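Up next, chain A:
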Amino acid sequence: MKISAKLGGVLLAAALSTTAFHGAFAQEDTIKIGVLHSLSGTMAISETTLKDAMLMLVEEQNKKGGVLGKQIEAVVVDPASDWPLFAEKARQLISQDKVAAVFGCWTSSSRKSVLPVFEELNSILFYPVQYEGEESSRNIFYTGAAPNQQAIPAVDYLMNTEGVERWVLAGTDYVYPQTTNKILKAYLMSKGVAEDDIMINYTPFGHSDWQTIVTDIKNFGSAGKKTAVVSTINGDANVPFYKELANQGVKAEDIPVVAFSVGEEELAGLDTAPLVGHLAAWNYFQSVDSEANAEFIEQWHAFTGSDKRVTNDPMEAAYIGFNAWVKAVEAAGTTDTDAVLDTIIGVTVPNLSGGYATVMPNHHITKPVLIGEIQADGQFEVVQETPAVVGDEWSDYLPDSKDLIADWRKPMECGNFNVATGKCGGKGS
Partner candidate 1 sequence: MTTVAETRSKSLLYLENVSVSFDGFKALNALSFVVEPGELRAIIGPNGAGKTTMMDIITGKTRPDTGTVLFEDAIDLTKRDEADIAQLGIGRKFQKPTVFESHTVWDNLELALNRSRGVFATLFYALTGEDRARIEEILETIRLTHRTDELAANLSHGQKQWLEIGMLLAQEPKLLLVDEPVAGMTDAETAETAILLREIAETRSVVVVEHDMGFIRELGVKVTCLAEGAVLAEGSIDFVSSDPKVIENYLGR
Partner candidate 2 sequence: MITRFVLRALEGKIVVAIGVLLAIAVLVPALNLLVPAGSAFHVPTYAVSLFGKYLCYALLALALDLVWGYCGILSLGHGAFFALGGYAMGMYLMRQIGSRGVYGDPLLPDFMVFLNWKELPWFWYGFDMFPFAMLMVLVVPGLLAFLFGWFAFRSRVNGVYLSIITQAMTYALMLAFFRNDMGFGGNNGLTDYKDILGFSVQAAGTRNVLFALSAIMLALCLLIASAIARSKFGKVLVGVRDAESRVRFLGFRVENIKLFTFVVSAMMAGIAGALFVPQVGIINPGEFAPANSIEVVVWTAVGGRGTLIGPIIGAIVVNAGKSFFTGAFPEFWLYALGGLFIAVTLFLPKGIVGTIQHGWNARKALKAAAEREKGEDTDMMPQAAE
């Protein structure tokens, strides 16, 4: 008998606990937003910073009087790098804490896991990380870079400025690198690069023994043609990769490595002196010289209470996303999802590199592409900056998506409109 009572009791407890607690500080006069970043588990290393950045942005906004005259309240939860938990937490934030919008996710897996939740419960997610594209949801705004806002300009730079003819596409074996490399390969070959001048290599997550691969790269590079590495290696594996590069004496002058997932944050774990000249492509660098950025960095250092803490591209993406949301809400005069979805398209807010970011109908934003070289102090020096580029959700270099576009304005309101068939709903057939 006892047992059964316990079992029932536990279920009940669970029900209450999850409701009770959040009920606790749900005051009426605040507007709530959700912050959905892993604070534990493998992704905490990258995502915790974004959680702090969001809290800072909220604080700053509240100093300016919040939004719609109400204070903003951030509800922070920890999905613990566990994808199903992301979905659960998203559901909880929306249907229970009644948040107006959610800012979060890092990996594509986490985004894919919450996407159905946001569409079902009709809420808004701002996704601040560069990703493989090939997606456009009515309820998600992609404020990070799409491949055409990062990968392709970087390759162009190497091709034109450094005269690279031979390419190593090295990545962690998951969807973002796979897709990006597919796009890049198609792009390079369209530029007349021979198939055997492209070497593609995949490694497992958190790969830490790079001896063989770095040697392979060196050998591949010793064929007399100018060679470069395009790295889509995922966060954790980068430090050992660069350490191995440095130790095996791969110099940027000989074989430059351009990375899409290595920012100030990752370099913080490295002695960059031997890496000077290796590149990264982002839409923002901490070293960018602009008032907005200076102010932002100052706030950041003040907020974290340490001027060692660096800023990085996803933080800028979060900054843009948050401000865009605030502006849209002000314009709509309400936090109601549909209203905001309407007003936010076309909203333009300053970015941190001295320009402006506009939210496009495909729920991606305009971004300048910056190519930076690693400096001895762990910062990047911008060696090339493009004018703002519109994020291309459906890559033009993948056969199945080149005909697709997304436009969430009325009357089209479609995430996968096929310009060839003139129908909404993918390539059809």
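The candidates were selected such that all candidates are chains of the complex that A comes from, given by their letters.
Quick notes on this structure:
We adopt the following convention: contacts are C-beta pairs under 8 Å (C-beta built on N, C-alpha and C of every residue); 3 or more make two chains touch, one makes a residue touch a chain; residues count from 1.
All figures in this text were calculated on a predicted structure; none of them were measured in a lab.
In the assembled complex, chain A touches candidate 2, while the other choices in 1 or 2 stay out of touch. Residue ranges of chain A in contact with candidate 2, taken from their complex: 1-4, 6-8, 10-11, 13-15, 17-19, 21-22, 39-40, 76-80, 82-85, 87-89, 91-92, 95-96, 107-109, 112-113, 115-117, 120, 134-135, 173-175, 178-179, 182, 204-205, 398-401, 404, 415-416, 418, 425-429.
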